[in-house]
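All protein chains of the complex are present and in place, except for one that has been dropped.
Going in written order, the chains are labelled A, B and C, and every chain counts its residues from 1.
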Amino acid sequence: MTQQAILVLTTGGTIDKNYFDALSEYQIVDSGIPALLQEARVALPVRVVELMRKDSLELTEADRLAVAGAAREAPETHVVVTHGTDTMTETARVLAAEVPGKTICLTGALSPARFAETDAHFNLGMAFATAQIAPPGVYIAMSGEVFDGLKVRKDRAAGKFVAI
Amino acid sequence: MTQQAILVLTTGGTIDKNYFDALSEYQIVDSGIPALLQEARVALPVRVVELMRKDSLELTEADRLAVAGAAREAPETHVVVTHGTDTMTETARVLAAEVPGKTICLTGALSPARFAETDAHFNLGMAFATAQIAPPGVYIAMSGEVFDGLKVRKDRAAGKFVAI
Amino acid sequence: MTQQAILVLTTGGTIDKNYFDALSEYQIVDSGIPALLQEARVALPVRVVELMRKDSLELTEADRLAVAGAAREAPETHVVVTHGTDTMTETARVLAAEVPGKTICLTGALSPARFAETDAHFNLGMAFATAQIAPPGVYIAMSGEVFDGLKVRKDRAAGKFVAI
Partner (left out) sequence: MTQQAILVLTTGGTIDKNYFDALSEYQIVDSGIPALLQEARVALPVRVVELMRKDSLELTEADRLAVAGAAREAPETHVVVTHGTDTMTETARVLAAEVPGKTICLTGALSPARFAETDAHFNLGMAFATAQIAPPGVYIAMSGEVFDGLKVRKDRAAGKFVAI
């Protein structure tokens, strides 16, 4: 628990969705993650890299490999990935296969971070703690719980992640 | 990482401060922690016990022993304690001495949870993750970092916790 | 300025939009207006009637006549109408033609009320004041300004209402 730098890779997802009146629609925008970290008064060294701005249903295998590449090439060994919830477990599998020796925690939100009521801040806090203290491996922090990233699924109807 | 119940002991502190116009003053009120957990969509079994409503500068040694007693007697082995920040490290020392074999994480906030901008949700998320996955011991989750509860101090002027 | 009851008619629009993860889409839901009035500590007698839950681009002439009918038949002479912004001026014209002798103020929001940052509360406050103190007629309160409801248009590109 000596102080250690955290890398945050953002990929889009509900956590970064905003609403645009001019379009009457909802879009993923420039990541709000740096603002969330400032609000949380994070004093650790953190580097935030915005990799893509996609709904996770639109992520391709090439996108997942790009996330894995960014995690693998980075100097940091503690990595948080913000991600849409629908295919978060698929990216977890790619990360587990492609990035050995690092502690990676994926998280996201069921309600956008820009909402007055949202799970975004809590989830990001879980991911920060997990990336710092868990043994190397891939984890998913959602629904108040830290899961093994290879043993979890999203129960879409129930609106939560559950262990498998 | 099988699903495990979390015990949350609340003791007061800035995280639970509210403002009362009728008194023109700021007071600690009934804990907002259950509302925060609902907003965070926590699906784990959680039991919240409101132990006291005190500014941490007012906590006595007897209070700290009461917190330790509640943690020790509880059936849960994973414990989160919400606490004022000024004497959080003193309570950590009492917990480390009095409660063997459990994973306990203290947290709080520099800005009240009722504020639009606050570190409360993020910190509570860190504490939940730490209580679940860290080895038995006492931890403090503040300023974006998970600290050994016996090797940390609050730097009041800088407004953050730092390792010692 | 004796105390007078206010009627609030809700029709949907961005002000009442929410995001549903299970659908990965944004929908208009049960009106949040009563919660907003409680948060604003409104002590006047208020009656809220949810007339419809529509994006204003979907409102038909029959819908507008229904809003006018509800305003006309009501015992209250001071009326607030929450409404999507895209066709707010069209409903204003129908209200001006169909509801004589009442003070009616339409308002809405460019950012949903459920967002942490939103114009919803401010706009609703403007509409409440206007409905109470303006002479009989139809008004639109948006962009920080109270407009004659027949002499205003939405400048969609600029994201604001402007007098014409």
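Brief remarks follow.
Everything below uses one rule, namely that a residue touches a chain if its C-beta (ideal position, glycine included) is under 8 Å from a C-beta of that chain, and two chains touch if they have at least 3 such contacts.
Just so we're clear, the structure is a prediction, and the values are computed from it rather than from any experiment.
Taking every chain of the complex into account, the absent chain touches B, C. Residue-level contact of chain B with the missing chain is found at 14, 17, 19, 21-22, 24-26, 55, 57, 85-86, 110-112, 114-117, 156-157, 159. One chain of the complex is left out; on chain C, the residues touching it are 1-3, 6, 36-37, 39-44, 46, 110-111, 116-119, 121-130, 132-134, 141, 143-148, 151, 159-163.
To be clear about the criterion, only the chains that are shown with their structure count from here on.
Closest chain to the protein centre (all Cα atoms averaged), using per-chain Cα means: A.
If you lay the C-alpha trace of chain A over that of chain B, the rotation comes to 180 degrees, to the nearest 5. In this assembly, the chain whose C-alpha centre lies farthest from chain C is B. Rounded to whole angstrom, the centroid-to-centroid distance between chain A and chain C, based on C-alpha atoms, equals 38 Å. We define each chain's centre as the mean of its Cα atoms; on that basis chain B and chain C are separated by 43 Å. The multi-chain contact residues of chain B, meaning those touching 2 or more other chains, are 116.
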